[in-house]
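For reference, the structure is listed below as structure tokens.
One protein chain omitted, others in place.
A, B and C are the chain letters, set down in written order, and residue numbers restart from 1 in every chain.
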Amino acid sequence: MNTATLLVSCPDQKGLVAKISDWVFSHGGNILHADQHADSTAGLFLMRVEWDLDNFGLTRTEIAPTFAQLASAIQAKWHIQFSDYVRRIAIFVSKQDHCLYDLILRQRSHELPAIIPVVISNHPDLEQVAHNFGINYHYLPITPENKLEQEKQQLALLKQYQIDLVLLAKYMQVLSPEFLSQFSQVINIHHSFLPAFAGANPYHRAYKRGVKIIGATAHYVTEELDEGPIIEQDVIRVSHRDSVNDLIRKGKDLERIVLARAVRQHLENRVLVYGQSANSGLGIRTVVFD
Amino acid sequence: MNTATLLVSCPDQKGLVAKISDWVFSHGGNILHADQHADSTAGLFLMRVEWDLDNFGLTRTEIAPTFAQLASAIQAKWHIQFSDYVRRIAIFVSKQDHCLYDLILRQRSHELPAIIPVVISNHPDLEQVAHNFGINYHYLPITPENKLEQEKQQLALLKQYQIDLVLLAKYMQVLSPEFLSQFSQVINIHHSFLPAFAGANPYHRAYKRGVKIIGATAHYVTEELDEGPIIEQDVIRVSHRDSVNDLIRKGKDLERIVLARAVRQHLENRVLVYGQSANSGLGIRTVVFD
Amino acid sequence: MNTATLLVSCPDQKGLVAKISDWVFSHGGNILHADQHADSTAGLFLMRVEWDLDNFGLTRTEIAPTFAQLASAIQAKWHIQFSDYVRRIAIFVSKQDHCLYDLILRQRSHELPAIIPVVISNHPDLEQVAHNFGINYHYLPITPENKLEQEKQQLALLKQYQIDLVLLAKYMQVLSPEFLSQFSQVINIHHSFLPAFAGANPYHRAYKRGVKIIGATAHYVTEELDEGPIIEQDVIRVSHRDSVNDLIRKGKDLERIVLARAVRQHLENRVLVYGQSANSGLGIRTVVFD
Partner (left out) sequence: MNTATLLVSCPDQKGLVAKISDWVFSHGGNILHADQHADSTAGLFLMRVEWDLDNFGLTRTEIAPTFAQLASAIQAKWHIQFSDYVRRIAIFVSKQDHCLYDLILRQRSHELPAIIPVVISNHPDLEQVAHNFGINYHYLPITPENKLEQEKQQLALLKQYQIDLVLLAKYMQVLSPEFLSQFSQVINIHHSFLPAFAGANPYHRAYKRGVKIIGATAHYVTEELDEGPIIEQDVIRVSHRDSVNDLIRKGKDLERIVLARAVRQHLENRVLVYGQSANSGLGIRTVVFD
């Protein structure tokens, strides 16, 4: 079954559920899933609607322009995705392979509805892993001097491979604002702690502090480092019996699972980002229509 | 703000979201929350809609008969509840006080939007607890011989106190089919284990088996003991360091929290039960629109 | 059965388990539990030993001076506690009652082996709760001007009631360094988030950030606010469906449970604090011998 999924946000007002579901129904669509949320603080209405395209009265090229009329009337930001459009993913890595393997194997076992044509790295180490699965590997070493130049190469590769989504799978480099201004669909995974330990060697510092729980957070990448909208988080208990290496090992399991869940939610068009920059009063956050 | 909440289930077909949300909108209602689910195995559509009653075009007495026309057309089972109708709860207890205290304190701190006018028990032990909070206490001892008779007394009390919901808060008696046929809104809490240990002394047997996780399950009570539709579950890790008494203590924390969550979901009209008896092929289960 | 529990830390060296367990055995003690940990970063050996006092060859008054000889030889910091010595707890509260009720009820149900003779508060609100359970209540309002003076009153009350342990059960005041220099056995509970939100209105800010998990941390109080050694932590998942009030409600459940677990660990002499101040390189942390 082929479906269309609409993600829409607009100022809250009466009748939005009815208007949007009516629009689908009036064109002969059968709604399979509908979920909505009202953020009263932000005064926003947010909705996800997925409907069967069989016997739908509009062709694919007609859908967007037709909905645009309703969207304009309700001042909506919106996005429509078709289930048979298979997203193309580039995975950025450095030296650690645990997230890379995990993503490839989940894609191979059909848990992630996507294609992974390319892995890009600032180190040569993981070329063989990519090649074992028939995936191209581009090694682009990064220094402070060549960073902007290499990012241009990366952007060119994203264009060449027609990439829809970049996953930072333990890529130990910060993407520049210039990169993000040209390609913004990027998901990152990083460790999280209670309390937070920003900066270098977080597992060592969490160990010293004697934390009893460690976590991982998957988020969209924005210019504000590690402050992008959160898609998914999870935690695991630790104790004094865990050495720093045990924390790192347990953290790797979390990173794998949290990143995979976030990617899957993204690919199923379940994540709606809204709000302004984290520096503003409102904050930028997600609704995950799970 | 006063709201109405509609819980509806019917055979799945095209346009149900649109029809139902249109019905609300066409009478001037503003939908605050709408959530729906399609159970493809059962061929059923299930929906929860909550709307603002301010300026709604129908009076409360008109709402049900008016919706009944649409419901009939789509062959729906349905239920409408108003947010300012405060449910009246009877708590059934035996000797253990942890769930009783927890429910009363949550009610007092406005976590549970309800009134608790009466506690009914087959033991006299917890009378003082009820009285400390100004709640009436009825002591109805149960023996195999007097059980049906005492259940008639219980049912009379439910009528007298105009009870909407009974909570079995560690009430160590099984309600008879006769009782349930006359009063069916009953929620129970019981322990759960991996694997299951049915029958007597489950914590002792779980200890002997060396389980690493214990759990608790809140469910509606049906004639099939401990097989009623599940509302909420949770678990906690245990180890060989935990004695049987530690398992019981940790289990009490779980029971408290799981029961309270289930009651809250019920009171907020988030729980929709559907399907046939557990003995049938389909099973009887819940959707919890959280 | 009466037992003695020894908590000991000293520079790591060969033969410490043997030396310490031999000391118990040579005086006729039967070791019921022994657990030890080596912190290789700190170069420290940490051990908890609990033994049966029946037929032990030393009287209670002889035990400490006799062990002191061994302790001196191994340069140990140590503490011995007898199981039949019942600790006396003062609970400090402000206006919120959820942790207060929880602690009292657990004490009443024998989950916390202690006596609670007094509740001290900077507000009059919870006097009735204390009185319902026959506990004295002292109302000592705090202003910036009278704070040091009122803390002297608090310390006098701790002396008068022979208090061993103070629990800050949502006490919304910071204890001064002067207070802590005179009474240092204080456990606090506070919220925790991924990432951290220090300062005012943390739940509101966590909501704005769209966190998917909230937590609570119980710790010993030190002069460095909310930076004392962690005893226990736990978390719960939240989603966009949770309002700020839902976060606060779920946080209250966490606070209750995490504080109660920490207090129990402390009362069972399972928590050993070691290391230097959080400002030093090493950090100050706990081993919880669970």
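Going forward, a residue touches a chain if its C-beta (ideal position, glycine included) is under 8 Å from a C-beta of that chain, and two chains touch if they have at least 3 such contacts.
Owing to the predicted nature of the structure, the values given are computational and were not obtained by experimental measurement.
Peer 1: For the chain that's been dropped from view, list the shown partners it touches.
Peer 2: Its contacts among the visible chains are A, B, C.
Peer 1: Considering the complete complex, identify which of B:Ile115, B:Leu140 or B:Ile230 is in touch with the unshown chain.
Peer 2: B:Ile230
Peer 1: Of the listed residues B:Gln128, B:Ser184 or B:Ser239, which contacts the missing chain in the full complex?
Peer 2: Selected residue, touching the omitted chain: B:Ser239.
Peer 1: If the hidden chain were put back, which of A:His79, A:Lys159 or A:Arg241 would touch it?
Peer 2: A:Arg241
Peer 1: Spell out the interface residues on chain C facing the chain that's missing from view.
Peer 2: Residues touching the hidden chain, for chain C, are 14-19, 21-22, 24-26, 28-38, 237.
Peer 1: Against the chain that's been left off, what residues of chain A make contact? List them.
Peer 2: On the side of chain A, residues 97-98, 101, 105, 109, 111, 132, 241, 249, 253, 257, 290 touch the unshown chain.
Peer 1: Can you list where chain B touches the absent chain?
Peer 2: 37, 39-41, 192-196, 205, 207-213, 215, 217, 226, 229-230, 232-235, 239-241, 243, 275, 278, 282-288, 290
We take it that only the chains that are shown with their structure count from here on.
Peer 1: Hey, how would you classify the chain contact layout here, line, ring, star, complete or other?
Peer 2: If you draw each chain as a dot and join those that touch, every dot ends up joined to every other.
Peer 1: For chain A and chain C, let me know how many angstrom lie between their CA-based centres, rounded off.
Peer 2: 41
Peer 1: Would you kindly tell me how far, in whole Å, the mean C-alpha position of chain B lies from that of chain A?
Peer 2: 37
Peer 1: Which positions in chain C touch two or more other chains at once?
Peer 2: Each of 241, 290 in chain C touches at least two other chains.
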